[in-house]
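Below are the structure tokens for one structure; questions will follow.
A selection of the complex's chains, in situ.
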Amino acid sequence: MKTRKLKLGFPKGSLQESTIELFRKAGIRINPSSRSYFPSTDDEELDIMMVRSQEMAKYVEDGVFDCGLTGFDWICESGANVKEVCELLYAKSGFRPVRWVLAVPNDSKIRSIKDLRGKRVATELVNYVKKYFARKKVKAEIEFSWGATEAKAPALVDAIVELTETGSSLRANNLRIVEDVLVSTTRLITNSRAWKDSWKREKIENLAILLKGALAAEGMVGLKMNVKEANLKKIEQILPALKKPTISRLDLKGWVALEVIIEEQTVKRIIPALKRAGAEGIIEYPLNKVIY
Amino acid sequence: MKTRKLKLGFPKGSLQESTIELFRKAGIRINPSSRSYFPSTDDEELDIMMVRSQEMAKYVEDGVFDCGLTGFDWICESGANVKEVCELLYAKSGFRPVRWVLAVPNDSKIRSIKDLRGKRVATELVNYVKKYFARKKVKAEIEFSWGATEAKAPALVDAIVELTETGSSLRANNLRIVEDVLVSTTRLITNSRAWKDSWKREKIENLAILLKGALAAEGMVGLKMNVKEANLKKIEQILPALKKPTISRLDLKGWVALEVIIEEQTVKRIIPALKRAGAEGIIEYPLNKVIY
Amino acid sequence: MKTRKLKLGFPKGSLQESTIELFRKAGIRINPSSRSYFPSTDDEELDIMMVRSQEMAKYVEDGVFDCGLTGFDWICESGANVKEVCELLYAKSGFRPVRWVLAVPNDSKIRSIKDLRGKRVATELVNYVKKYFARKKVKAEIEFSWGATEAKAPALVDAIVELTETGSSLRANNLRIVEDVLVSTTRLITNSRAWKDSWKREKIENLAILLKGALAAEGMVGLKMNVKEANLKKIEQILPALKKPTISRLDLKGWVALEVIIEEQTVKRIIPALKRAGAEGIIEYPLNKVIY
């Protein structure tokens, strides 16, 4: 019997490397060759093609792909009618939220979007920004920019709408943020036809479980420790409320082994507290995936 | 008195490195900082801004820049009304001609542009290609492509119009060339206002002299040799007809020194012939610039 | 008392880096200095010398080394009488099987080894190939090749016998495979004298345990999860039959903790199934070694 295939659109460009790495952590190896847009994979049920994030939503809507990964910004820009399966979000990697902001030169007199009436604005997100200005009832000339947008004000336009992460590119170009226009994260999207096919839907859901499991493990670690039963309550109060620890009996009378998964950034607070509360033989170990 | 300034548009992206190098050879140092679109230069009469090749012609037409460097392809695509000062062309570097070709999958039935009636064609050069198809009287759906165009046929479109240098990217994507659509080289362009300003015009012409002089020297070398007067005619017949050698008298009776600039690629043929014809003490030396 | 030493032959060349890495995973650090053929190690009972894979078997047979690592191909080529302790095999690394194939130019008329009667064949594995042709009763001229063998047909010989992994080098040289000649993997070998010495034998067996344990862990991960006793059977049916999970009681009534080691490539199928079957708090963690 022939293997069924799920057609997956893979984002080429800035998201590519971190998405390949995320799939690898999820257990799916994707081997991009430098030239080919059709990377091979060890998941025989996937048929992968790389396209630009900008074009993804349209191709998923058309059914060229059963599902795809792209940013919320380009989903909006395309105006495509797609279904969002899940959001992929992790603060410390390629999957952190990005902001599109309206910015003007530091010494510009423009203080709010209202001041842009009749002015020129350059952006790569031209459709979305036109709708945004319309919604705000501000008539302005919104121009498409091929790139290097942050250098265009004030030489060429009065304001820009541009992507920013840390704001350092804006600062370097002497720009000041007027307001946030859109906050965007990566999404796994599908179309209604694929979603109605039960095999495809299960496959897409499996992908979502694995990708979210891999992302969830990014900032988490496992802790194990031995605890006197007398101290157990005190210890449990130190641990985050939401994540119930696994407790197992030891051969040593009066002692239990306690195991818990916690966020790595809380470790620096929790471990010293556990030690003070009497936990012994505390070890921290790394995780590949966490699925609640 | 304040220095007058010529506003020069500099191509950001694929041409950037080779253009900076060409200016350096022309005697003008341009220091791009990683972030800034306004590189500094040791030519105090230049005011440089970097923009995409795609947007250059429009900004020169508008007078934002007095002159700029960009490809003939993007001049056509923009439809801007600009004056071409000179062509910058050199076979072995970033200044070699590039071709935009109409290509289809190897196993496609399409043999000529006529067969594309009613089909879909993806390209980044969407305006030019629309006009090109109209001229050829072929009605087809010409779509804008954000990139990765060569991977789109046949999965997404029937044909593409894409840039090619060696054809290796087309081959790697199993595409076959149907016809050439446009051959493009780099041009120095200006607008009529700047051209009428005598200071600006002279400055632009100086730029053209220096850039062409640096490009001309790329593939050329100097040859010097000592020749018996008796052999002079024979020697001169070996040398390329167009480039008259400089002959100067030596203190050694009956001998002259001969100096000539030739194309490096002819050296492998000419030097052995010169030696056989009696030239002595032949030396070849490198050049920075050649201005005829 | 002086430490006894096991003389270990270490393969210099293409296997070197992956073998050093395998030893590191096995818990034995080997520090090659760029010049020396006698790397230092933190295992005081090892005396290591690096030699070419081609020469290893002969030196193990002679007793210069007590044991060594080399390919099955070079063991055959050398004709040495050695004892194989274990095979080191892992699909995704330097320890995957390699094939020696008989290949001819794509447009050659040769279809089977029989067609090579009276023809010239170049190979680095000249002794083995001579025996192979003799066994097949085909008389041909088998020539030793110093390298670059895949470029030699048809310019210099009619066929070659050459190593291939992906076949891409053959394709790039327009060669077609006629038949497989030998499939080879890495082996740990010893000689009968060392094997009869009980200290050496135990040391060699320990090496085999650690190296196999490290290789076994390469493609494996640990899974832990909490399971309701009612779901236990269902969960166990999802897991690979061969690897019995470890089940331990939790303090939470009606729940058990289940832990199992599985192959990483099955994770993408198993984790979603486990989640659907009611497993909670599934975590996947990395392993250094697995010894069954």
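Which chain is which? They are A, B and C, in the order written, and residues in each are numbered from 1.
The rule is simple: contacts are C-beta pairs under 8 Å (C-beta built on N, C-alpha and C of every residue); 3 or more make two chains touch, one makes a residue touch a chain.
Small disclaimer: the values here were computed from a predicted structure and weren't measured.
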With 3 identical chains placed here, how many copies of the sequence make up the full complex in this file? 6
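As a working rule, only the chains that are shown with their structure count from here on.
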What's the call on chain A versus chain C, same or different interface residues, using the half cut on shared numbers? different
Can you work out the rotation angle that lays chain A over chain B using Cα coordinates, in steps of 5 degrees? 180
Hey, which chain is the most central one here, using CA centres? A
Could you please state the distance in Å, as a whole number, between where the Cα atoms of chain B are centred and where those of chain C are centred? 53
Take the average of all CA coordinates in chain A, do the same for chain B, and state the distance between these two points in whole angstrom. 42
Multi-chain contacts in chain A: which residues touch at least two other chains? none
Could you pull out which chain B residues touch chain A in their complex? 12-13, 35-38, 49-52, 54-55, 59, 64, 145-148, 151, 155-156, 169, 172-173
Would you pull the chain A residues touching chain C in the complex into a rising list? 26-28, 42-43, 202, 205-206, 209-210, 213, 217, 222, 244, 246-249, 256, 261, 285-292
Which of the residues in chain C come into contact with chain A in the complex? 221, 226, 248-252, 257, 264-265, 267-269, 271-272, 275, 280-286
